[in-house]
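Omission of a single protein chain aside, the complex is shown with its protein chains in their original locations.
Presenting subunit A:
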Amino acid sequence: MVAAASADVAFPTKGSAVTSILKKPSVLPGFGLTLGFTLSYLGILVLLPFGALIVKAGGLGWFGFWNAVLTPRVLAAFQVSFGLSLVAAAINAVFGFIVAWVLVRYQFPGKRLVDALVDLPFALPTAVAGIALSALYAPNGWVGKPLNELFGLKVAFTPLGIAIALTFVGLPFVVRTVQPILQELPPEEEEAAVSLGATRGQTFWQVVFPAVLPALVTGFALSFARGVGEYGSVIFIAGNMPGLTEILPLLIVIKLEQYDYAGAAAVGTSMLLVSFVMLLILNILQHWMRSRHAR
């Protein structure tokens, strides 16, 4: 009680030095209440299922866990899931940026329609997207057939098909994170660059791009995370050949169907770990970039 009371006075006494870190006088009330709510909410919603997953996987024991994870089939699925998610996120980073750029910088008829179109992958049930994509890219589909006949390129039931599905579902993340940052970019910075003698290319790469990069990394991370967890849109177009086009979420479902709950939990846990580490790295990278030019 002493600490709580002393935090309210203008000159905190020596005894309150520790608590004052957590409880600074602030014009915004309810810090304790909202922090408590946030922690319990995240605990119940996020940490509880994760905890249950890890406990379930822990039932296998240390060696049982690694035996379940380090099989060729699981490792191959890791490669497919994480590798293709990275590829899809990279494609989205490039083309999502261009889409955002066009939507922010230019006026053209039907702009609002295009803007709305970007959100469609959010709204569409992923299974519907998956069926549509596989019908389109199948060897007898509208796009798959000419691709196959002209270039001998097989899309559906290959890693390429998976990459296309993941790119499809991840696009809105990049566009929607980059768009507001581009919108708020003051035109004066570009004008300053131009009046200092920079070419268009130099202005873009040295002035615009660095300002947008943190947002682009966020979009990349979100698109990547979505790709790793994606199930519905992929399973129809993937072909699901073990070791070649089998993704991790599908492998988990297969294990569940075989009543191998602990094995499924082990794969899930390892997936969680890898994702967490990768997102953490992206977050640190982003924090570093932002801290350099916070206003």
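What we mean here is this: a contact is a pair of C-beta atoms (placed from the backbone, for glycine too) under 8 Å apart; a residue touches a chain by one contact, two chains touch by 3 or more; residues count from 1.
Quick note on the criterion: contacts and distances are computed from a predicted model.
Can you pick, from "ATP synthase subunit a", "Sulfate ABC transporter ATP-binding protein", "Acetyl-CoA acetyltransferase" or "TldD/PmbA family protein", the UniProt name of the chain not shown?
UniProt lists the chain left out of the view as "Sulfate ABC transporter ATP-binding protein".
Quick one: which of A:79, A:183, A:206 or A:283 touches the chain that's been left out?
Result: among the candidates, A:206 touches the missing chain.
Using the definition of touch stated at the top, determine which of A:192, A:241 or A:280 touches the missing chain.
Selected residue, touching the omitted chain: A:192.
What residue numbers in subunit A mark contact with the hidden partner chain?
On the subunit A side, contact with the omitted chain comes from 186, 188-189, 191-199, 202, 206-207, 210-211, 292-295.
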